[in-house]
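Apart from one protein chain that is not included, each protein chain of the complex appears where it belongs.
Per-chain residue numbering starts at 1, and chain names A, B and C are given in the order in which the chains are listed.
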C-alpha cells in the first residue's frame, strides 16, 4: 500500500527513471495558503549536491496538478508531480543477475515476479520520497504551531560528521547515521491507546523511509536498562510539564504535552564503489560486484527533512482524529 | 483506533476492571482447526504469578463467542471474551488527583476529557493485551510454518535476569527489559516498499504494546555506526541466503528469505512501591506518591508472548496481501 | 469485512445458533450517556412476535461488555453481547444438500469452502442485525438532533399491510415490502464528492441489511423519467431550503440542508412453507423442498428499525469527518 493516513491521507507514486514521481494528498483541510514556493526550502534540504551526496542532480520543481485555487487549498486532493530528467538507466541493468547486497534488487524481484522497474531502483528509489517531503510541507502547515525539527547528530558513530564523510569517500565506502527529531508544541491528549499510539503511527511512517532500521522514543533502548525510579518522569506543573523526559512526551500512547523525542537509525548506503563478493544468480557462483552508478556516500545526510515530513504527516493524521 | 490490519483484522476491547476484555478477529481464513485449548499455552506464558509479576492473578479462561463451528474457523469473525474477576478497584481512585509518573493517568484523562475508566488503568491496562495474545494464537496458525520466537534477553541491562529481579524487588523498584524476536521460515517477497514495509507494519503493532519504547531490525542502531562494506549482507546461495544478517531479513521493506531479527526495548514498570515526588493537581503543589496497587516489578517478563502475538498478527496481515 | 465506518466504526460478529451475536463500536465519542435501558425501545421494534414474524422469540437482552463507565461512554470501544437461547438447530441440516432458493445456503457454502456454520443461517442470519440496531442506538445519540425515521409503507405492493400479511400467511407464502426513510435536521455540507457521497455511504450500509435489493434517493428511479426543468429543486430561502426535494436533500454527494429521503426495497422472505421445486445437489436431480423452520412471512416488518440504525451509523461516520 502506497498510502498513509486515515484522515490526512498521502498517496505516493512514481519511479526513479520513469516519467516522474509524485504524491496525491487527500483529506487536506481547505483554506491553507499554498504555492509552489512553499516547497522550495524543504526540497532543497532533501536535494543532493552536498559533499557525500549523489552527483545525480535533478531540478525537483514541483508541479501542482490539483487542489489549489486562488492560492489556497480547496479541500479536494492536492496532487503534485516531479518530472524525472537526469536519468542514466544503463547503470542498473546488470543488477538483475547480480542483486546488490543490502538493496531491494533481490527481494523486490521476487515480490513483483520480475515485473518491477529495475532502473534506478524503480519504485524503491529514494527519489519517491519527494512525494513524502512535499506532503510534509503541507502537513507542517496543518499542524502549526507544532514545530518539528530533525538533525543528523552522528555519521558512522562520530559527531565529527564532515571528517567521517571524507573518510568513507576516500575509501569508496558509505556510512550510516543517527538522526534526532524533536517535536515541540504538541498539546497533550493526541494519540490513542494500543494500535494507534503516537509511537505506533510515527514509527510506522518513519520505518517507511528507505534506510531506517531503528526507531526509539525518549530514553528508548536505554530505558530497557533503567529502573522505574530513574525512568519515571515526575510531573512538576499544572500543565503536565515533567522534570525529565524519558517517556519522550508520550504516556500510554498519548502525548503528554512535553516534547516528543525520537532517535532514528539510518543504515549506510548499500551502493558502494568498493568491490563486494556476492552471489551471481546467472552463473550460480560467487562473483565480484562493483556498483558504478551515482549514489550517496551517506544517505542519512538527506534524511532529516524526510523525517520531519514523515512526522508531520503522522501528526496531521493523529491531530485530525481529535479536533 | 482499536483495530489493526487490512486483511487479518484484529479489534480489541475492554477494561481492566469492567466486565471483561476481548477481541474480535475478522478476515481470519476459514478451515483453521481451533479450540479453547489452543490458547492455553500462550495465555499461561502471558499470565502473572512468577517472581516479579503482579499478585493479581486472573483465570484468563477464553470464551469463544463466535466464528468456530465443529472445531474449525468458519471465515466469520472469531470473537473471544475474558471475564474480569479478581478486581480491587479502590486502589486506583486517587490517581486522578495525582497522576502516576510514567502512566497514562494524565494524558489519558485529557484525551478522553475525564470520561475514561480510571480503575486499574481502564482501557490502558496491560490486561487488554489478552486480546492481542489470543489473536496471536490464531495468527500463528495462519502463518504456519513460519516460526516466531521472542525471548527476554536482559533485565535492567543485565543478562542475569533472576538477580536483577530480586534486586529491584528488594528496592521496591522496577526494571526495564530487552526482548529479542526471531522470525524464521518467512519466504522472500513479503512486504512492500514504503508505507507498508515489513518494518513499518511490525513496528506499528510492536509499539502498540504498553511499555515498548524502542524497536530495531537486524543491526538496528548499530547500523548507524557502520560502513556499507560492513553492513551489506552478501548473498551466498541461489535461494537468497546471506552471509551476515545486518538487514534483519528485510531489504527495501520486503522480506529476503533470511530470518527477521527484531530487538524491542521495554521500559520499567511505571508503578513502583517507592515514594515518588510528583505534582498534585488538586492541591497544585508537589507531593509524595506511593503506589500500593498490585503491579509487575518487570513487565518485560510477560511481554515476549505478546511480542510473538503482535508479530504473528502483522505477518498474517502482510502474507494475506500476497497469497 | 464485518466492519463499517472510518471514524465511527462498527464491528459485528456472531451466528444465529452459536453462543451469541454482538457488536464492537470503536471511535464512539466519550461522554455520551448510555445504559442498557437505552436499547430497549429499538430492540423491541426489531423483535419478532407480531403477526407475520417468526415464532422464534429471543429475550434480546444486551450485555454491555466494555466502554461504559459511570453511565457514560468512555471513548474506548463499546462492545455489546446478546446470548442466543432459543435455538432449534435440527431444522437446518438438510439445506446443505438442498440449498434454499433465495438463501445464502449455496453461495455461502462456496464462499467459505463448506466451513460456514449452517445452523439457522449462521453468520448470514438476520439475528446478526442485533449488533447493527445496537450500534444504531448509540449512533442516533451522536448525530442528535438529527432525526431519522423509517416506516414500512407497502407490503407486497399494497398499502393495506395487514391484509397482505394475512393473505401470504394463508398461502404459506411471504411478501416483500417498501420502506421509506426520512432524515431531518441534517445540516448542509455533510458528505463528499464521489466515493464518499452521502448516497454512497448510506447505500453501502443499507445494502448490507439482508433482503435489501433496491435503494433510491429523492425522486430516485422516477428521476430517470424526468426532465431537468421538472427535477431541479429551486432554492427559495437564504438557508438553502428548496421548493421541491427531488434530490432527496443531496447535491453533488453533499447534504444541502433539506430532508434526506430514501426508499428501500426489501425482497420477500426466502423461506416459505410452500413446496418449492429446486435442485438436489446430492441426488443431482430436481427435488421438492419444504422449509419447516421458524421464519418471518414478511421480514420487511422488522427492518425499519434496522434501516434507521444503518442510516444513523452512516451519518455518525460522515458527520465525524466534518466536525
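The rule we apply is simple: contacts are C-beta pairs under 8 Å (C-beta built on N, C-alpha and C of every residue); 3 or more make two chains touch, one makes a residue touch a chain.
Keep in mind it's a predicted model, so treat the numbers as computed, not measured.
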| query | Who touches the missing chain here, C:175, C:260 or C:307? | reply | C:175
| field | Residue among A:18, A:136 or A:176 that touches the chain left out of view | value | A:18
| task | Extract the touching residues of chain C with respect to the undisplayed chain. | result | 1-4, 6, 12, 99-108, 110-111, 123-124, 128, 154, 156-157, 168, 171, 173-178, 188-197, 199-201, 203-205, 207-208, 210, 212-238, 240, 242, 246-248, 250-257, 263, 265-272, 274, 276-279, 281, 284, 286, 300, 322
| Chain not shown, touching residues in chain A | 1-3, 9, 11-15, 18-22, 24, 26-27, 30-31, 63-69, 72-79, 81, 111-113, 115-117, 119, 122-123
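Definition applied: only the chains that are shown with their structure count from here on.
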| Where the CA atoms of chain B average out and where those of chain C average out, how many Å apart are those spots? | 37
| remark: Between the Cα centroids of chain A and chain B the separation in whole angstrom comes to 25
| query | chain A to chain C: how many Å between their CA centres? | reply | 45
| Can you list the chain A residues in contact with two or more other chains? | 6, 193
